[in-house]
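To start, I am sharing the structure in question, which I have written as C-alpha coordinates.
Only one protein chain is missing from this complex, and each of the others stays in its spot.
Moving on, here comes chain A:
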Amino acid sequence: MILKKIEVNINGRDYCLDVEENLRLIDLLRDKLKLTGTKEGCGEGECGACTVIMGGKIVNSCLVLAFQADKSRIITIEGIEEDDVIKNSFIEEGAVQCGFCTPGMVLAAKSLLDKNLNPTEEEIREAISGNLCRCTGYNKIVSAVKKAAKLKRGGDGE
(Lines give C-alpha, C1' and ligand atoms only; values in the text may rest on other atoms or scores of the structure.)
Protein backbone atom coordinates (compact mmCIF):
# COMPACT_ATOMS: atom_id res chain seq x y z
CA MET A 1 0.00 0.00 0.00
CA ILE A 2 1.34 3.40 -0.97
CA LEU A 3 1.31 5.88 1.88
CA LYS A 4 1.13 9.62 1.44
CA LYS A 5 2.31 12.06 4.03
CA ILE A 6 -0.14 14.88 4.71
CA GLU A 7 -0.25 17.88 6.99
CA VAL A 8 -3.70 18.93 7.99
CA ASN A 9 -5.26 21.15 10.60
CA ILE A 10 -8.45 19.70 12.05
CA ASN A 11 -10.49 21.75 14.50
CA GLY A 12 -7.46 23.92 15.27
CA ARG A 13 -5.08 21.03 15.86
CA ASP A 14 -2.18 20.23 13.51
CA TYR A 15 -1.74 16.66 12.35
CA CYS A 16 1.06 15.08 10.34
CA LEU A 17 -0.24 11.78 9.05
CA ASP A 18 0.67 8.94 6.74
CA VAL A 19 -2.45 7.93 4.86
CA GLU A 20 -3.23 5.25 2.28
CA GLU A 21 -3.84 6.93 -1.06
CA ASN A 22 -7.31 5.39 -1.40
CA LEU A 23 -8.39 6.39 2.11
CA ARG A 24 -11.47 8.62 2.14
CA LEU A 25 -11.51 11.73 4.32
CA ILE A 26 -14.51 10.41 6.26
CA ASP A 27 -12.59 7.25 7.17
CA LEU A 28 -9.58 9.29 8.27
CA LEU A 29 -11.85 11.33 10.52
CA ARG A 30 -13.97 8.55 11.92
CA ASP A 31 -11.71 5.49 11.99
CA LYS A 32 -8.19 6.89 12.41
CA LEU A 33 -8.88 10.06 14.43
CA LYS A 34 -12.04 8.78 16.16
CA LEU A 35 -13.96 11.95 15.28
CA THR A 36 -17.19 10.01 14.98
CA GLY A 37 -19.49 13.02 15.04
CA THR A 38 -19.26 13.05 11.23
CA LYS A 39 -21.82 10.54 9.94
CA GLU A 40 -21.78 8.40 6.84
CA GLY A 41 -25.18 8.25 5.16
CA CYS A 42 -25.21 7.23 1.52
CA GLY A 43 -21.47 7.14 0.85
CA GLU A 44 -21.99 8.64 -2.60
CA GLY A 45 -22.30 12.37 -2.04
CA GLU A 46 -26.10 12.59 -2.18
CA CYS A 47 -27.21 12.97 1.45
CA GLY A 48 -24.75 15.41 3.06
CA ALA A 49 -24.61 13.58 6.41
CA CYS A 50 -20.80 13.50 6.14
CA THR A 51 -20.48 17.24 5.53
CA VAL A 52 -17.36 18.93 6.90
CA ILE A 53 -15.87 22.35 6.21
CA MET A 54 -12.60 22.16 4.27
CA GLY A 55 -10.79 25.36 3.35
CA GLY A 56 -13.91 27.37 4.21
CA LYS A 57 -16.19 25.35 1.94
CA ILE A 58 -18.51 22.49 2.77
CA VAL A 59 -17.55 19.16 1.23
CA ASN A 60 -18.95 15.64 1.41
CA SER A 61 -16.14 13.88 3.25
CA CYS A 62 -17.15 10.60 1.59
CA LEU A 63 -16.16 12.05 -1.80
CA VAL A 64 -12.83 13.55 -0.74
CA LEU A 65 -9.72 11.41 -0.49
CA ALA A 66 -7.72 11.98 2.65
CA PHE A 67 -4.57 13.01 0.77
CA GLN A 68 -6.57 15.75 -0.99
CA ALA A 69 -6.96 17.41 2.41
CA ASP A 70 -3.18 18.01 2.56
CA LYS A 71 -2.34 21.56 3.72
CA SER A 72 -5.97 22.37 4.44
CA ARG A 73 -7.98 23.43 7.47
CA ILE A 74 -10.94 21.25 8.34
CA ILE A 75 -13.77 21.86 10.76
CA THR A 76 -15.89 18.92 11.86
CA ILE A 77 -18.83 18.96 14.26
CA GLU A 78 -16.36 18.34 17.11
CA GLY A 79 -14.84 21.73 16.28
CA ILE A 80 -18.06 23.54 17.08
CA GLU A 81 -17.89 25.09 20.55
CA GLU A 82 -20.13 23.81 23.32
CA ASP A 83 -21.93 27.16 23.60
CA ASP A 84 -22.07 27.81 19.85
CA VAL A 85 -24.97 29.99 18.72
CA ILE A 86 -25.98 27.72 15.82
CA LYS A 87 -25.88 24.61 17.97
CA ASN A 88 -27.97 26.24 20.70
CA SER A 89 -30.46 27.56 18.16
CA PHE A 90 -30.93 24.02 16.81
CA ILE A 91 -31.71 22.81 20.33
CA GLU A 92 -34.01 25.71 21.19
CA GLU A 93 -36.00 25.50 17.95
CA GLY A 94 -36.43 21.71 18.17
CA ALA A 95 -34.50 21.27 14.92
CA VAL A 96 -33.16 17.84 15.89
CA GLN A 97 -35.16 14.64 15.69
CA CYS A 98 -33.17 11.44 15.08
CA GLY A 99 -30.03 13.56 14.82
CA PHE A 100 -28.25 11.76 12.00
CA CYS A 101 -28.30 14.75 9.63
CA THR A 102 -27.60 17.25 12.42
CA PRO A 103 -23.77 17.45 12.28
CA GLY A 104 -23.90 18.11 8.54
CA MET A 105 -26.77 20.57 8.89
CA VAL A 106 -24.95 22.56 11.58
CA LEU A 107 -21.81 22.77 9.45
CA ALA A 108 -23.77 23.74 6.32
CA ALA A 109 -25.43 26.48 8.39
CA LYS A 110 -22.07 27.61 9.76
CA SER A 111 -20.60 27.77 6.28
CA LEU A 112 -23.52 29.99 5.17
CA LEU A 113 -23.41 32.28 8.20
CA ASP A 114 -19.62 32.63 8.01
CA LYS A 115 -20.18 34.38 4.66
CA ASN A 116 -23.64 35.89 5.05
CA LEU A 117 -25.07 37.02 8.37
CA ASN A 118 -28.29 38.24 6.82
CA PRO A 119 -29.53 35.38 4.63
CA THR A 120 -33.03 35.27 3.18
CA GLU A 121 -35.17 32.21 3.82
CA GLU A 122 -34.49 31.09 0.23
CA GLU A 123 -30.73 31.41 0.78
CA ILE A 124 -30.98 29.31 3.95
CA ARG A 125 -32.98 26.61 2.16
CA GLU A 126 -30.49 26.66 -0.73
CA ALA A 127 -27.54 26.42 1.70
CA ILE A 128 -28.89 23.27 3.39
CA SER A 129 -30.36 21.73 0.23
CA GLY A 130 -27.39 19.38 -0.09
CA ASN A 131 -28.25 17.88 3.29
CA LEU A 132 -31.14 15.43 3.35
CA CYS A 133 -33.31 15.05 6.44
CA ARG A 134 -36.07 12.49 6.73
CA CYS A 135 -37.47 13.49 10.14
CA THR A 136 -37.82 17.23 10.56
CA GLY A 137 -39.29 18.36 7.25
CA TYR A 138 -36.57 21.06 7.42
CA ASN A 139 -38.78 23.89 8.72
CA LYS A 140 -37.46 23.91 12.27
CA ILE A 141 -33.90 23.71 10.91
CA VAL A 142 -34.61 26.78 8.77
CA SER A 143 -36.02 28.55 11.86
CA ALA A 144 -32.91 27.62 13.83
CA VAL A 145 -30.59 29.05 11.17
CA LYS A 146 -32.68 32.25 11.02
CA LYS A 147 -32.48 32.55 14.79
CA ALA A 148 -28.71 31.92 14.82
CA ALA A 149 -28.21 34.58 12.12
CA LYS A 150 -30.15 37.10 14.15
CA LEU A 151 -28.25 36.27 17.35
CA LYS A 152 -24.94 36.56 15.52
CA ARG A 153 -26.01 39.97 14.22
CA GLY A 154 -26.62 40.98 17.83
CA GLY A 155 -30.39 40.60 18.02
CA ASP A 156 -32.29 38.52 20.53
CA GLY A 157 -33.20 35.81 18.02
CA GLU A 158 -36.95 36.32 18.34
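Keep in mind that, in the parts below, a contact is a pair of C-beta atoms (placed from the backbone, for glycine too) under 8 Å apart; a residue touches a chain by one contact, two chains touch by 3 or more; residues count from 1.
In this text, contacts and distances are computed from a predicted model.
K.L.:
Assuming one chain is omitted from the figure, identify its UniProt name from "SGNH/GDSL hydrolase family protein", "Molybdopterin-dependent oxidoreductase", "Xanthine dehydrogenase, molybdenum binding subunit" or "Polar amino acid transport system permease protein".
P.N.:
"Xanthine dehydrogenase, molybdenum binding subunit"
K.L.:
Determine and list the chain A residues touching the chain excluded from the picture.
P.N.:
Here the touching residues of chain A are 42, 44, 46-47, 94, 96-99, 124-126, 128-142.
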